[in-house]
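Here the structure comes first, spelled out in structure tokens, and everything after it is commentary.
The complex appears here minus one protein chain, its other protein chains still in place.
Right, chain A next:
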Amino acid sequence: MLVTMTVNGTEVARDIEPRVLLVHFLREELGMTGTHWGCDTSNCGACVVQLDGTPVKSCTVLAAMADGHSVKTVEGLAEGGTLDPIQQGFMEEHGLQCGFCTPGMMLTTNALLKENPNPTETDIREAISGQICRCTGYATIVRAVQWAAEHPAGGDAAAAEAGTEASVAEPEKEVAGA
């Protein structure tokens, strides 16, 4: 069947089997491997993307169900060469080690901050409670989200203000292409 959707602002169309899951559509049909795929059982949250702005576990959504809708993946977070404040926050606060859970965590954060620009620690922990990180523990992830909330402009200016030498391109590659 022909499936058409907008992924990170670009319309894509593919002829696929109805049984293709959104996570596989993104990774295999579109080659966008920033969306990770872990447990396959809707538990780990590695595969979280936004469907019409709402975080969903893309291993439990058919690509066909996204037909006519818009999807945002980690590849769509940075604007040009500028990291999103959330990506910057994960870097500043060491919100990741292996980076496996990171794309999903960042897309959840992105939706959270849109709805609630000043989340409490409890709000943040609740928002990411359906996602598993095997590396950092959650303390640094929570701090990364808080950093992003405190630096809505994010990017180089905020990083400079925070006194770090942020290299914009490198960490983005690590995160998005892992």
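Structural remarks
The definition used in the following text is that a residue touches a chain if its C-beta (ideal position, glycine included) is under 8 Å from a C-beta of that chain, and two chains touch if they have at least 3 such contacts; residues count from 1.
Basically, contacts and distances are computed from a predicted model.
Within the choices "Putative integral membrane protein", "Protein lplB", "Xanthine dehydrogenase family protein subunit M" or "Heme exporter protein C", the name that UniProt assigns to the complex's undisplayed chain is "Xanthine dehydrogenase family protein subunit M". In the complete assembly, the contact with the undisplayed chain comes from A:V56, out of A:V56, A:L77, A:L113 or A:I141.
Considering the whole complex, the residue from A:E79, A:E126 or A:E150 that touches the absent chain is A:E126.
For chain A, the residues touching the absent chain in the complete assembly are 1, 17-21, 24, 40-43, 45, 48, 54-57, 60-62, 64-65, 67, 108, 126-127, 129-131.
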